[in-house]
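Please read the structure below before turning to the comments.
Note that this complex is displayed minus one protein chain, with the remaining chains in position.
First chain written, first letter: the chains are A and B, and each begins at residue 1.
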Amino acid sequence: MMRSLGSVAVLGVVVAGIVAFGLAPREVTQGNVQRIMYVHVPAIGVAYLAFILVFVASIIYLWTRAPEADHIAHAATEVGVLFLGVNIATGAIWGKPTWGTWWTWDARLTSAAILFVVFVGYLLVRRMTDDHERGARFAAVVGIVGALNIPLVHFSVYWWRALHQPPTFLKPGPAAVSASIGWSLLVCFAGLALLGAYFVSKRYALLRAHQQASA
Amino acid sequence: MRFVRRTWAVVRKDVLIERRTKETVNGVVFFSVLLLFVFEFTLGADRERLAGVLPGLLWLAVLLAALLGLGRTFVLERENDCWEALLLTPGDKGAVYVGKLAGNGLLMALVETIVLLLFTLFLNVDVAGALPGLLLVLALGTVGIAAVGTLFGAMTAHVRARELLFPVLLLPVLVPVLLAIVRSTEALLAGESLGTVDHWLKLLVAADVIYVVAGLLTFDVLLEG
Partner (left out) sequence: MSADHWGFVVAAYGVAILALGWYWRRLVHLERSLKTPMRRATRRRSLTG
């Protein structure tokens, strides 16, 4: 089952690549550098899904203390941080030719960076707590508070930036897109989401196996 | 009613200990004064620039001092083998959380008062006109910072590298609250009315509610042996 999910994920990523480079049109205002969006935007979408999973799994873990819930939260945080990192890196690489600098404190990059540190904190807490079960509990609290914080981060950063950025960046979401670009984004999101799902299930299985082996 | 009594017991204990040892307050106040000197030395020459960054500096001073104080919330209990006493508190541990939160809030209120006074006196900030609005922002912001700080303080009391992990966990989570209070302070000190920062105030209230409720619900879990 796991192997077929893995194969489907790889297939999804390949299809996404084909769409991003072969089928998606050359964007009018930015040129081909816009194609970076086909990995940048889906990445954060997958990260959000992962963090929602972290939130739910953490609550379930604190409620039931079922180790499976903790494993899911742990796996989902790793995958979320991974895709968020990809989002930030590709965002910076896109920003250099577009805005002239690697980093601008625009709403999206700043929010992503804050979230990144919050959930790295989740992984740090696990690592730095000597007792494993205690670390799992602490991490669950961090996961819950971190996830609840996401809308607060978005609004505060968006309002903060709204006064300082030109109209292009006023909207928190992606700018208005043409239909073909929209479809391409969707396909690429599906491909990356499959990869993310594979990563989470594989990591979960490994965490469970590790726990059972050391039991 | 028992909840309130228990909460008050926690606050009283911490205030008494603090009054006798003055451990945390001294360090925090001294640090604020030090910051004031640093700001004056580095930015004092350019009066206009100083005025521009004043709200940020104000809250930087409060935040740094708060980090010192908040991180130590549960250190006394842990160092003196009183952790089990916390665990043995009958019933809902929420009273301990609120008590500690209130204690931390008081500490931060003290720091804020001192920092505001120092800034007004030495850096020539005119606070008078904006004071009522400023106090509201201070109160809302303090609750938010203390709520998360107390929760994470309990968590990191038992972690190996507490001094490192506590700020790493706390600061990113507090960014929305920090943005709200700095922006509001900026607007109020510039003479704007409270209505212009309405959205920031709403965000602070939302944050406070979320953090305190989350704290009440998860504090028990953090105290478990």
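Brief remarks follow.
The definition used in the following text is that a contact is a pair of C-beta atoms (placed from the backbone, for glycine too) under 8 Å apart; a residue touches a chain by one contact, two chains touch by 3 or more.
Bear in mind that the values here come from a model prediction, so they are computed numbers and not experimental data.
Partner chains of the missing chain, restricted to those shown and counted over the full complex, are A. Of the candidate positions A:A66, A:A89 or A:A162, contact with the unshown chain belongs to A:A89. What chain A contributes to its contact with the hidden chain is residues 29-33, 35-36, 39-40, 43, 78-79, 82, 85-86, 89-90, 93-94, 96-97, 195, 199, 202-203, 206, 209-210, 213.
Please note the rule applied: only the chains that are shown with their structure count from here on.
Partner chain A is touched in their complex by these residues of chain B: 148, 151, 155, 158-161, 165, 168-169, 172-173, 175-177, 179-180, 183, 199-200, 203, 206-207, 210-211, 214, 218, 221-222, 224. By the touch criterion given at the top, residues 62, 114-115, 117-118, 121, 124-125, 128-130, 134, 137-138, 140-142, 144-146, 148-149, 152-153, 155-157, 159-160 of chain A touch chain B in their complex.
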